[in-house]
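All protein chains but one are shown in place.
Take a look at chain A:
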Amino acid sequence: MTDLTNLTLADARDGLAKGDYTSVELTEAHIASMAAQRKLNAYITETPEQALEMAKASDTKRAKGEAGKMEGLPIAIKDLFCTENVQTTAASHILEGFIPQYESTVTANLFGNGAVMLGKTNLDEFAMGSSNMTSYYGNVINPWKGKDGKDLVPGGSSGGSAAAVAGRMALAATGTDTGGSIRQPAAYCGIVGLKPTYGRCSRWGVVAFASSLDQAGPMTRTVRDAAIMLGAMAGHDAKDSTSAPMAVPDFEAALSGDIRGMKIGIPKEYRVDGMPDEIARLWDDGVAMLRDAGADVVDITLPHTKYALPTYYIVAPAEASSNLARYDGVRFGQRVMEDGDSLDDMYMKTRAAGFGKEVQRRIMIGTYVLSAGYYDAYYNKALKVRRRIYEDFANAFGTVDAVLTPTAPSAAFAVGENSDDPVKMYLNDVFTVPASLAGLPGLSVPTGLSDNGLPLGLQLIGKPFDEETVIRIGGVLETAAGFDAKPAGLEG
């Protein structure tokens, strides 16, 4: 926890450019921080030797004047991205020991732009969860502590990434977001999380959870950092048929600080029953900040919001039940069987031992909603509702430039809490899921602390492929909120 680990991505980039320090020095500082905070369990696999090699190579590259957009910057990679020759587990027992012979497009883009990989971060198994409690490799502990000092969850599923960035164990990290898996842990850990528009970043090489929702994005300590990192991750990829054939704009240039005259919508449906006062207050404060900055804040309606969560919990498990069929013990990962077992025995034993309870639950829900006789009542209806949710946003974006909501209905909760009640756990995604279903960009910015001293985030939702607007507004919100609190032990 030296000065080098406290830098923003932007500052570290500029410092490297000026020669204030080398990538090797930056990387060594982070490796030390990772080692010192191993009890938080943010990483499943640390790759210090590889990181130092990459850093050395990067310093050489820089010396030749060939610096990329993220040259020499040490970052963490969520263990859902396949990384060549580095174990990729998706936090599941079934993939334990799986070493891909290929590099995901997003990580290849990042490394191509000079980024240095510190290791693979922990997550909920197959990205299914909101607490990081479902990881086979143990839960992650949030670097933040409440007044009672209890261990808290970092959120999920990108909880390891969020904890690593908040705990200064990486300058930034990749996350993936299916129903809120970047934004919710970002809010719980007091960092910035950006889920881009569906199709902005390639899904090739990312272990699939729900194909029509999964989207990779940056998790950083500032909005500017998110803009820098998104620019280095995104881009059309012919290997992903759902990747958008669009040019990548200069996201950092969107940070003009000027939102005068912009229209920002406040959806009344998000003011849910029983919303904690501290969340309502945070939201109102956010409205005031944007007004003060010259934006026009208006009330809007997104009438189908209440159907978003049930719709999500049909669509996502349905796709997952099919996507996870490939983990069958035949070609890679775990295989459990005894002599004389049939193929079906092998499937059942392998999958029963390899998948945790939450993954099994979602596979069963997904199988059920797709099965003959139930398809129309569940899956097909969910697709129709999903369309309505998209149309709600499309209508709203006829008048507003972005939508402001809380990111999550609460601050981080204690480890073990909510674990026995999946429905209560699913409610954590209530504010993030609608933008996921509509494929829209969503940015979580930390703007305040809870009564218990824990970070809280606000979410900005933008038009399709208009990350620039959410980044611009997010930057203004960030400046106005002046959120500078740090997790316990890092205050110095």
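Criterion: a residue touches a chain if its C-beta (ideal position, glycine included) is under 8 Å from a C-beta of that chain, and two chains touch if they have at least 3 such contacts; residues count from 1.
Basically, contacts and distances are computed from a predicted model.
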Name of the absent chain as recorded in UniProt (options "Cysteine desulfurase", "2-oxoisovalerate dehydrogenase subunit alpha", "Aspartyl/glutamyl-tRNA(Asn/Gln) amidotransferase subunit B" or "Protein translocase subunit SecD"): "Aspartyl/glutamyl-tRNA(Asn/Gln) amidotransferase subunit B"
Residue touching the undisplayed chain, where the options are A:Leu26, A:Cys82 or A:Met128: A:Cys82
Residue among A:Tyr43, A:Phe251, A:Tyr379 or A:Phe393 that touches the chain left out of view: A:Tyr379
Of A:Gly72, A:Pro143, A:Gly167 or A:Gly205, the one touching the omitted chain in the full complex: A:Gly205
Residue of A:Lys239, A:Lys306 or A:Lys424 touching the missing chain in the full complex: A:Lys239
Interface residues of chain A (partner: the chain not displayed): 81-82, 88, 90, 95, 98, 100-102, 104, 203-208, 210-212, 238-242, 318-319, 321-322, 324-326, 328, 330-332, 339, 343-344, 347, 367, 370-372, 375, 379
